[in-house]
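One structure, pasted below without further comment.
With one protein chain withheld, the remaining protein chains of the complex are depicted in position.
The block that comes next holds subunit A.
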Amino acid sequence: MAVRSLATRKTLTLGLNSTRLTQSRALQTFSLPDLPYDYGALEPAISGEIMQLHHQKHHQTYITNYNKALEQLHEAIQKGDSSTVVKLQSAIKFNGGGHINHSIFWNNLSPIREGGGEPPKGSLGWAIDTNFGSLETLIQKISAEGAAVQGSGWVWLGLDKELKKLVVETTANQDPLVTKGAHVVPLLGIDVWEHAYYLQYKNARPDYLKNIWKVINWNYASGVYEKESA
């Protein structure tokens, strides 16, 4: 899954440093993954200004704070400080969730000339028709649910591996999709925090949700779907 591969990729480069620093198990630290495209490549659906801020500031901050929280957690576990261990859970969920979600998100987007917006084919396309009737219906549903999120959050297309069906879910703040079910795997997530669209769309979140489909990377979602439903 995207996140696991992300973590291991980082440990390949950082693992050596970490083992020198800590006496017990190596503590993985995370760093900002590169975008697979330029900041301006998703225009006009999403502006380069937004992409740059979103990636370099927001995502980076989640990673920085996630690393900090993990370090504190590590210490607290070693000391047996249960109070602190529990107290840190919300910071880990916020910031870790932020890192997980945004890492998926960058892969969910792709410039038009690289296939962004092209409808899914293969097994995912078929599953969408089966579960929702048509791609258009699914898109409407995701957009409607995304627009209805109060405050900050995400809207997801997920695969419920247990029930073997596609689901549309929303999560609040940076809660990852797994908080909606241990067996639900994210295929596609759309960030509906205001920072994801405000500079360009202001309060018109529905317009953002209408336009983002032009740069949605269904190839990635298909890949995850095929792997997880094998």
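Quick note on the criterion: a residue touches a chain if its C-beta (ideal position, glycine included) is under 8 Å from a C-beta of that chain, and two chains touch if they have at least 3 such contacts; residues count from 1.
The rule we apply is simple: contacts and distances are computed from a predicted model.
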item: Name per UniProt, for the chain absent here [options: "Response regulatory domain-containing protein", "superoxide dismutase", "Autophagy protein 5" or "V-type proton ATPase subunit"]; value: "superoxide dismutase"
item: Omitted-chain contact residue, chosen from A:31, A:47, A:173 or A:211; value: A:173
item: Per the touch definition above, residue among A:57, A:165 or A:227 touching the missing chain; value: A:57
item: Among A:121, A:195 or A:227, the residue in touch with the chain that has been omitted; value: A:195
item: Interface with the undisplayed chain - residues on subunit A; value: 53, 57-58, 61, 90, 94, 150-153, 172-174, 193-195, 198-199, 202-203
